[in-house]
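All protein chains but one are shown in place.
Chain lettering (A, B and C) follows the sequence in which the chains are written, and residue indices restart at 1 in each chain.
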Amino acid sequence: MQEIMKQAKLKAEELLTKGVVNRVIGWTEGDFSYDCSPATFTLDNLDKFVYTEFCGANLSKYLIEESKKEGKILVFLKPCDTYSFNQLIQEHRIKRENIYVVGIECRGKVDIDKLRAFGIDGVLGCKTEGDKLICDTIYGEKTVDKVDVMLEKCLSCKGKKHVVYDELIGEEVVEEPKDRFGMVAQLEAMTEDERYKFWQNELSKCIRCNACRNVCPACSCVHCVFDNPDSNIASKANTDRFEEKLYHIIRAWHVAGRCTDCGECSRVCPQGIPLHLINRKFIKDMNEFYGEYQAGEDTETKAPLNSYTFGDREPHEFDTKEGK
Amino acid sequence: MRKEPLIPGIGVVTDIRRDTPDVKTFRVVGLDGKKPFEHIPGQCAFLSMPGIGEALFSITSSPTNTEYMEFSIKKCGCVTEWLHQIEVGQQITIRGPYGNGFPVETDFKGKDLVFIAGGIGLAPLRSIINYVRDKRENYGKVTIIYGSRSDDDLVDYEEIKNEWVNEPDFSVYLTIDRETPTWDGHVGFVPNYVKEVGLDNTATAVLCGPPIMIKFTLANLQELGFKTNQIFTTLELKMKCAIGKCGRCNVGDKYVCKDGPVFRCDQLNELPNEY
Amino acid sequence: MMKISLKNLPELYSFIAKKNDLYLPIFKAGQVDFAKWDKDAIVDLNKLKTTKSAKDVFFPQSQDLVRFEVDGKKISIDEPIMPTNKQVIFGVKACDNRSFELLDMAFVEDYPDTFYEMRRANTTIVTLACAKPDEACFCKAYGIDAADPKGDVSTWIVDGYLHWMPNTDKGIELTTEVKDFFELDMDNSAVENQQSEIRAIIDRLPYSNIDLSKFTPDKLLELFNSPKWKALSEACLGCGTCTFVCPTCQCYDVKDFKTKTGVQRFKCWDSCMFADFTKCAHGNTRPSQMQRYRQRFMHKLVYFPSNHDGVYSCVGCGRCVQKCPQMLNIVKVIKTLGEDK
Partner (left out) sequence: MQVENKTFKPTIVAFCCNWCSYAGADLAGSARLSYPAEVKIIRIPCSCRLNPMFILKAFQRGADGVILCGCHPGDCHYTTGNYYARRRMTTLFSMLNYLGIEKERTRVEWVSAAEGAKFSAVMNDFVATITALGENKKLEDLRCKK
């Protein structure tokens, strides 16, 4: 990780000095190793650039605003982030010509909340050693297996291949894509009432902070329907249990077929709601009904909901699958 | 038990007058037929229609009017659009009064006053102008400079033409932005007109109008020798509670709803430029 | 002082819940939040910080204000239902307890919020000392002592016992009602030992001695105009996580909902971070995220102190430090802006 970070920094410095780009978007250091934030850099503040196991944030969405500005920007994208990038290109939300993409190696990112749930409190700093994560805390040094505290999105990684880049840093890790739909299938196998109870329990935690929407690279509308007072659904609190469902169903629906499963929604949810399970259900359904499709894999293929065939299945046929 | 400040009372609209193509003046009384509450010039009240929304309006009528309250309202958002299509007899909810109002009994007393308004900016000033008319002995000379886009857009033109101009020691200057066939008065923007009418710079000036007008008028007044502590203006920002709690209308540490809407210019200069 | 064995707590809860709405940190789907206790609830007193703060108990996320019925041109108002239930909130940490005093300043001064006031009057606060503060805590910077959490009753959990000490009349009243569940505890040494342990931990927390001296009302314009806000707010998503988990954020919205037969007007939390917060018919006074971001921290560190005798509207609970999706927080603001002298 240290090595990759050094390379990335050198690359940024090189491109900035050569004038290929006039700024860089990456991650800046925090006070503890887990609190690095996205930030833009020039040569002045490049010393604060970091790339660690806590750089889970997807930088693609920032490019919507950044690529409108003057000059070219260098962006570091992890393999999963490149899917969001492609999707945004397909939707004409970012200007490709203003962006220099450096694909950066990723071996899975760590979720600080999982670390805490593991009983590791007071984390001051972390470092990786092989498969282990060694945490320096106010209550002494603790060690965990990295795989136990990885972000949900990394546990179900789509693969470590960058689908778009101008240049690569680090080696392209070869990894078989993991099964993403295990939990969805488990839920499908439950009865309606069990599923309802599961979601009721999860969604009732929602505080409507809108973090999932605001971080989502697919939620790139200038004015969201939930911010439109005329839409009559713009309540800011889940005043009734209905509203939390309305919000999450509609939000998932609006990104259906465009969601690359980057997992940011689940990462940012302060209440730990497994929002990826809603998005993945749409992905799984569309794969099963209309053939395999991965949003963001390229910038050409039409999304399933933007296309049709004469012989598509009928709406009531979805329950003919196994389960229920 | 004390009454919850966010719960309004009910008012009845007893008269609707069309002032300009997009401004109507509404007369409101309480359910008992009396004025809903007492106020001082420059204060505001929250009007609302359940299900449409709630919005803050300055009270246009003078406190010396003991029978009813008036609001001059320009059509620009969803609440005002709804108000513009109602008929006499419609009930609305009303709560107030809010804000500090003009210092009519302190700073303004015994002073010559200059009122400068643009467009619907006359609404809060009408309250104080009529107050001054009714308590004429307390105030010196009054100069009113009022401008609008066209002669059709002059709010309260009838009252200005028939009453204000005839008041002793009142000078009224009207102007419109662009020439129209029906207008034989002055044509030009308010800020420039302010320099032309020959103001006495010892007077106290009260400004209200669109931000761009305020900006230029302020500069011109200062050029004429007015000091910032002689100039008062009113601010308007989005508000939901009007009691300094909902957190929207603050400019720096001042809440427009509670500490305003009337500010003296030297006070404003100490606030961050976020209004 | 009195004490009760931790295993007897469920009986204490059910006794208190007979006469009161009892709020406790309750575990639900992976998160711990203050919620109304019932016999199936999983209480988690060990959790240092609930995800949301305890302010819900006094200032719920959504509060029905008044119901209107509209009939032609006529409007009628239904009297609001006031929160008259007696409440006990149990397990409040020192920082959250302090936040109630700050909310009092916002809601009770001038036009008092009757719903809030009534809940405050009806509620007995039982606090709990923080046995294991974490890296994001900086309550010490605001003079809060996590080892002596105050409230109506203070409690400490040491070695399988909950130690109980009433501080106020309300606390004594509750203590009288529940005293049968407790045994007398003449020896304060267990609690005192824990207190000194906690204070020792807090002394070496990285944020405990954060420097707030730069944030005074007379620096309002200087801080407001600082060029550093831009870089600080760069990554901000404009979500409401920080405001909704914050114990002192108090902004709200008033909205109408058309029910089957009438219109329900309700008050709900709002966030100054939301793009539409100050948007109205004539425009938006804070159109950029930088301005909204600046507003939130200026309010906590400058505007609020300016209106309330220098008291900061932050209690150092560290929730924003841990919950911000992009790891921006008030400490980064304090450090960045506080460093230029």
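Everything that follows uses one rule, which is that a contact is a pair of C-beta atoms (placed from the backbone, for glycine too) under 8 Å apart; a residue touches a chain by one contact, two chains touch by 3 or more.
All values derive from a computational prediction rather than experimental measurement.
Asker: Using the whole complex, pick out the displayed chains that touch the missing one.
Answerer: Hidden chain contacts in the full assembly come out as A, C.
Asker: Which of these, A:37, A:52 or A:239, touches the one chain of the complex that we don't see?
Answerer: A:239
Asker: Return the single residue from C:264, C:285 or C:329 that touches the missing chain.
Answerer: Selected residue, touching the omitted chain: C:264.
Asker: Which residues does chain C use to touch the chain missing from this display?
Answerer: These residues touch the chain not displayed: 257, 259-262, 264.
Asker: Against the chain that's been left off, what residues of chain A make contact? List them.
Answerer: Output for chain A: 184, 187-188, 192-200, 225, 232-233, 239-243, 245-246, 249-250, 252-253, 256, 278, 281-282, 285-286, 289-290, 304-305, 308-310, 312-319.
Note that in this section only the chains that are shown with their structure count from here on.
Asker: Specify the chain most distant from chain A by Cα centroid.
Answerer: B
Asker: Just how far, in Å, is the C-alpha centre of chain C from the one of chain A?
Answerer: Taking the mean C-alpha position of each chain, the two centres sit 30 Å apart.
Asker: For chain A versus chain B, what separation do you get between their C-alpha means, in angstrom?
Answerer: Roughly 51 Å, centre to centre.
Asker: If you average the CA atoms of chain B and of chain C, how many Å lie between those two points?
Answerer: 40
Asker: Mind pulling the chain C residues that touch 2 or more other chains?
Answerer: 253, 270
Asker: Which chain B residues touch at least two other chains?
Answerer: Counting only residues that touch two or more other chains, chain B contributes 53, 78.
Asker: Where on chain C does chain A make contact in their complex?
Answerer: That would be residues 28-31, 33, 48, 51-52, 61-62, 132-135, 201, 204-207, 231, 234-235, 237-241, 243-245, 253, 255, 257, 266, 268-271, 274-276, 321-323, 325-329, 331-332 of chain C.
Asker: Help me check something: in the complex, which residues belonging to chain B touch chain C?
Answerer: Spelled out, the residues of chain B in touch with chain C are 1-8, 10, 49-54, 76-78, 80, 86-87, 89-93, 236-238, 240-241, 243-248, 250, 252-253, 258, 270, 272, 274-275.
Asker: Touching residues of chain C toward chain B in the complex: what are they?
Answerer: Checking each residue of chain C against chain B gives 65-66, 68, 70, 73-77, 80, 82, 106-107, 110-115, 117, 217, 220-221, 224-225, 250-254, 256, 258, 262-263, 265, 267, 270, 272, 277-282, 285-286, 291, 295, 298-299, 302-304, 306-307.
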